[in-house]
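Left out: one protein chain. Kept in place: all the others.
Each chain carries a letter (A and B) given by its place in the written order, and its residues are counted from 1.
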Amino acid sequence: MIINVLVGIGIAFFAFVLQTSVAGLNRKIVGRLQKRIGPRWYQEFIDIFKLLSKRSVSHGWIFDFGVIMALGGIIGTAMFMPITSNIVAFQDYDNFFIFVYLLAVGMLGMAMSASGSGNPWASIGVMRALTTMLAYEVPFLIVVLTIINLSGTSSMTGIQIFQQTAGNNWFILALPLGGIVGFIALMGMLGKKPFETYIAPAEIASGPMVEYGGKQLGMLFILHEISVWIEVTLFVHLFLGGATNIFEFLIKYFAVYTLANLISNVNGRFKIDQVVTFFYKWPLLMAVTQAVIAIYFGWVI
Amino acid sequence: MLSTKFTPATKLSKAEIDRKWWEIGDFFRRNSLWLLMYCTGCCAIELPPAMTSAYDMERLGMGPMATPRQADILLVSGYLSLKTLRRLIYTYEQMSEPRYVVALGSCPINGGIYHDSHAVINQLDQYIPVDVYVAGCMPNTEAVMNGFVDLMDQIKHKTANGWKKYHANFEWYKENQRNSLGEVDVHDEFHE
Partner (left out) sequence: MASIEYLILILVGASFLAYLFTKLNTYLGSVFTILATMFVFASLAGYGFGMGLDTTVNYLPWFTFNQTYLGFYFVIIIAFVYLMVSFFHPYYLGQYKYKDSYNMLFLLSLAGIIGAFYTDNFLQLFFFFELIIWTTMFLIPQGKSREAAVSYFGFSVAGSVAMLIGIFLIFSSTGQLDITSGLAAISGTNAIIVFILFLIAGFAKLGAFPLHIWLPIAHGNAPHPFSPVLSGALVKLGAFIGILALVRIVPTANLLVDSINLPLGQWLVAILGSISIVFGTLMAIKEDDAKKLLAYSSMSHGGYILVAFSLMNSVAFAGGFYHILAHAIASAAAFMAIAAVARATGTTKMKELGGMIHKMPITYLAYLVAIISMAGIPPMGGFISKWLIFMAVINKGMIFVAIAIFFGSVGSFLYVFRPLAALFLGQEFREYKHVKEAPIMMLIPTFILMGLNVYTGVFPSFILNFINNILGELGYAALNVTSSSIINVFDGQGILNPALISLVFAVGVFIAFIIFILLKKSRSVSLMDTYTAANFVHDEHLLHYSVDFYAPLERLYEKHTNWMTKFYESLAKKVKEIGNLGKYLFMSKNIGTTMLWIITIIILLLWGVAL
């Protein structure tokens, strides 16, 4: 058990290092797109360590406790996530719903801490984040329902192995509509434009993060990197057939994150009610259509 | 000649360890300077070229931030009326330490073209410590970028100590603020 926990901590650390580097590379790529040189690829590391080195302010115990709970929840979630179909800390126990709901502990901690700062903008940001969550989660979970129903397992490793078995396609090919919904939902989860409504730096002063500086903000950055890793990895494992070795994983991961980031950079921002109406219109319709034809009619490519 | 191989490990004192950590921190701090732009005057127009593809501030690890809690540099771009000075001081005091102040243009240095106005202050460093001045009315974008590089050099050589000065001479700064503004933290903001 101790070995497993250590492996889990290793996975969480790997998640942090990988996503921070990939995010840095993506800043570089976006810079090049905009005819800029862009920052160094390790700029994100520098930012985080700088924040950790600064002396911040604290608005009382809940402000700090929320941050600890949030980062703890996210690290815990990352520990369950398999990197490939063989590298997993807790074999058999990597149930899909853990990732949705243990991630929510982290989000709850962050929301609590942000509201505890007493800043109205933070509360507005939390409100928007929760509303966005209500929007993207339902279509996404319907697609996942289809996947679990078809593959007969809700373990992340199991779903990967199901797709890797000969005769089965990756779910993005087997369920094309579902794959599109999954990707749109991923954009929502990552808070990429056009669903960036809850950060909105120019509008509500970066929403939940308005009162953070120094180590609390640094910890939230670490939290953000790890949660992005979890979300993108969920997409890779659910739709892109997972990975059999680490290089395959790295390639798929980089491709998915970069694509999301590029789409994000040519979009504006939705209003929060537009986010909700958007997700409950086309993605939900597509997800339900996909589920009906896949489960009731059995038409799976 | 003493052998360097077997010199006994000298135990570092706490002050030395702190200094070492501080130097490591300085490396990160000078390579990731986040700005809070207090765009009061015309010099703010120099910032878009500094951020976008012409000069690309991000290659130095710099970027705009939304709130004072997150930012490292308070960027004062232009003249400061008494009303805005109040808010500037409030913002400065909300920033996380270490914090730096960069002032653009000649207005914060000597009042610039507003030097004889009754409502505009002449010298910013009477009220809050300024680490880098970028002179000019208005300064070129090259000069602005140069100012940022200067600040990085100062951080490297541990001379960007404005925030420490503010603590050391707190009473003096407060005295100046009170003399010019009366009450800094106004209670009746709509009728001040």
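Methods note: a residue touches a chain if its C-beta (ideal position, glycine included) is under 8 Å from a C-beta of that chain, and two chains touch if they have at least 3 such contacts.
The shown structure was predicted, so the numbers you read here are calculated from the model rather than taken from an experiment.
**Student:** With the full complex in mind, choose from A:19, A:43, A:216 or A:261 the residue touching the hidden chain.
**Tutor:** From the options A:19, A:43, A:216 or A:261, the contact with the absent chain belongs to A:216.
**Student:** For the full complex, which residue in A:121, A:229 or A:249 touches the chain that was left out?
**Tutor:** A:121
**Student:** With respect to the chain omitted from the figure, which of A:21, A:131 or A:258 is a touching residue?
**Tutor:** Residue touching the chain left out of view: A:131.
**Student:** By the contact definition given up top, give the residues of chain A that touch the hidden chain.
**Tutor:** Residues in contact with the chain left out: 5, 8-9, 12, 52-60, 62, 64, 67-77, 79-80, 90, 92-93, 95, 97-98, 101-102, 104-105, 107-108, 111-112, 115-121, 123-124, 126-128, 130-131, 133-134, 137-138, 141-142, 145, 148-149, 152-155, 158, 205, 210-211, 214-216, 218-219, 222, 271-273, 276-277, 284, 288, 291-292, 295-296.
**Student:** Please identify, in ascending order, the residues of chain B that touch the omitted chain?
**Tutor:** Residues of chain B in contact with the hidden chain: 67-69, 86-88, 90-91, 94, 97, 185-187, 189.
As a working rule, only the chains that are shown with their structure count from here on.
**Student:** For chain A and chain B, let me know how many angstrom lie between their CA-based centres, rounded off.
**Tutor:** Distance between chain centres, rounded to whole Å: 36 Å.
**Student:** Write out the stretch or stretches of chain A touching chain B in their complex.
**Tutor:** These residues of chain A touch chain B: 27, 31, 34-40, 43, 46-47, 49-50, 53-57, 201-202, 205-206, 209-214, 217.
**Student:** Tell me, which parts of chain B touch chain A in their complex?
**Tutor:** Checking each residue of chain B against chain A gives 24-25, 28-29, 31-32, 52-53, 56, 58-59, 61, 64-72, 94-98.
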